[in-house]
Each structure stands twice: as structure tokens, then as C-alpha cells.
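All protein chains of the complex are present and in place, except for one that has been dropped.
Up next is chain A:
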């Protein structure tokens, strides 16, 4: 199905919201051409600095629970390995061959002068948007990357330096290695940024090497704390996006979201929380540019099923439904029920409820069946989340804690548990 998924981002027309985020998935013109041909609407070119970087080897580690795919990814890579002059040539080539695709270029300097130089160079090279990398957590210089992103003063100063050096719209890319992302985001807005993007990678140690007694990957016997990304990081990304979307001072900024997007469902989540633009790296590193096929197709079908004509209509419509925990309705419990025809008698629900919740499931060991004790059940739904059979334990009865019937009241419930 081909639906019109176009949307404007910072006044630039994008054929769809799907961009590659700045990383080795967009290192050079030849590689990026394949991505454009596959259907990506635009890119944020691998962060350009004045000099090329000297990288370590190996540089990745994974968190996975299946043999053939991973959910979390750690990298120890810095910004582009190429110097500015070479990247400028690549960007020019791209713009010439793909005039309708959107070329965002990520840049990073270590002082005001460098930020200005970079901004001018990529503007001349033909970029459509400039993204400021205030967020790489593994730079070898503390004047660059996430250390800068944690300082609102530096963020504002460098953003202003760039805005003064270009006519292009400017996006500030935020680090999640901070308690409140809105603080540097507001600083970026003051400096003249028209958008913020989030999240860059999360500082992490994924695994330890038990022989070498260091982290993974092992670089000649040592390792470092460095950036974590991929689907496992999505919950953290969504939390920060919500904070930005709900921040009054940032109302005029457009949001670009990323962190673990792999399926069309992930993509829509970011859109519902206010993103007009979506970026992807880790799942492309794992599965290739072709994942855009199902991002486009899945989003089109979702819109079609719901009668949504313009992607615009979906942007931010879930933001107001994320409320502080003190505002949740705590007047009721939803007691689940077990479909005995589906139940296998594995007992996982019993074990989890006993050891991890309220001892509200009785185990009929003779018949290998769980019995939910309504007077003890608190409606936490732990059982429902451990049951291995689809739709075997389902939410059933709404019970009010005050013991009364509230027939006039409707409790909105989750429809899909998968």
C-alpha cells in the first residue's frame, strides 16, 4: 500500500518521516545512495568534525536473548573518521544526485570557532538542515559531545554560534545522560535552534569479560563506559521525548525522535508523543536499509485502518494522556480471569504471583490448574505478563475499592496484550 506519508519538518518537505540518524549508517555518498533508493526520505550525515577520528578496535558489544538478533547495542565510536574537506565533497555529491531527498548534516566542534567553520562549510556544501551533536558520550575530548550537552551555557553559546553562521534550520541533538533534558533543550532554543532531537546513546557497560576482567568489547585488555542504543533503549527515549513535548518553553520547537525504532509500531509511538521526524541507526546496522519497507507499509496500513489522511494528524496526540502518577485514577482494580481451555497448566502465573506479588493464585496441583483468588488479587497483572499462551489470562472484572458499584463510570482498558 502506498499512502502519502509526507510531512514538513522545519519547513523542509519530507516524503516520509523516516531518516537515518547520524552514525556509520550514513558515512559516505555511495552508501547513502543505497539508502535513498531503498526509500529513506532523508539522513543526518555522520557527525562531521574538523579532523577525522582515530577509532578503537573492536568497538561494539550486544545484549541479546535470541541467537540471531539483539535488542541492545553498545558502541565506542566517535564522530566521522573523515576530515571536514572530504565530507564536504561527499555531501555535495549527494545533494547533486538526490535533489529531492533531505540532507541533514550533523556537526561537532570543540570551540566556538570550530562550530562556525563547520556550519559554514556544510551550508555551502548543500545541506538542508544542520544538527548539532551535543551528545556523543565517548569523545576522547571533554570539550566535545555529551559533556557539552550537559552544560546549558555551552549548548546555548555553540547553538548561537552556528545559527549566526548559517541560514539553515538548526536541530540540537540531546544527550540522555542527564536528569532533565528540558534544561539544555531550552538553552538550545534560546541560542536559536528550531528543533531538538533525542536521544543520543546512553552511557553504559553492557557486559564484562570474565577472563580479562574488563568490560566488553575488550580493547587490548581494557574497555570504557560508552553509548547504548537499540530497541532496549526505546523506553528511555520515549520518556525524554514526552518531557520535551510537555515542556511549555519548548512549545514552538519541532521534535525529531530516535532511540530503538525498529518496527512501524515503534515509529508511531514517537509520532504520537510529538515527533515530526524519526531517526534510526541500530536496527539499520543490524538488518539493513530495507527495514524502511515495513516502516512505510506498516504506518500506511495503520493510517488507513484508522482513516487518517495526513500524518500530521497523529503528531502529539498521546502527549496529554501521559500524566504524573499522582493524577492516575486509583479507585479500582481489574481482576483477571484464566481461560481454562487455553491454559496449559505450566504454573508460571502461580509462581510469579506467589513469589513476586500477592499470593493470590492458588495452585491445584492435582489438575495442574491455577485458581485466581479474587479477594487476594490486587489486579497488578503480573500473571498476565508471564503467561506463555496468548489471551489465556485476560483482564476481566472491574472492582471498586470502595466496594460500591459505579455503573455510570467507564474504565478504559488496554486492548492488546502481546
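By definition in this document, contacts are C-beta pairs under 8 Å (C-beta built on N, C-alpha and C of every residue); 3 or more make two chains touch, one makes a residue touch a chain; residues count from 1.
In this text, contacts and distances are computed from a predicted model.
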Hidden subunit of the complex - UniProt protein name among "ABC transporter ATP-binding protein", "Spermidine/putrescine transport system permease protein PotB", "Dihydropyrimidine dehydrogenase" or "Biotin synthase auxiliary protein": "Dihydropyrimidine dehydrogenase"
Touching the absent chain when the full complex is considered, from A:54, A:68 or A:179: A:68
Option touching the unshown chain, where A:34, A:301 or A:376 are the choices: A:301
Residue touching the undisplayed chain, where the options are A:168, A:291, A:353 or A:382: A:291
Given A:77, A:131 or A:262, the one touching the chain that is not displayed: A:262
Interface residues of chain A (partner: the chain not displayed): 1, 66, 68-69, 262-265, 287, 290-291, 293-295, 297-298, 301, 305, 390, 418
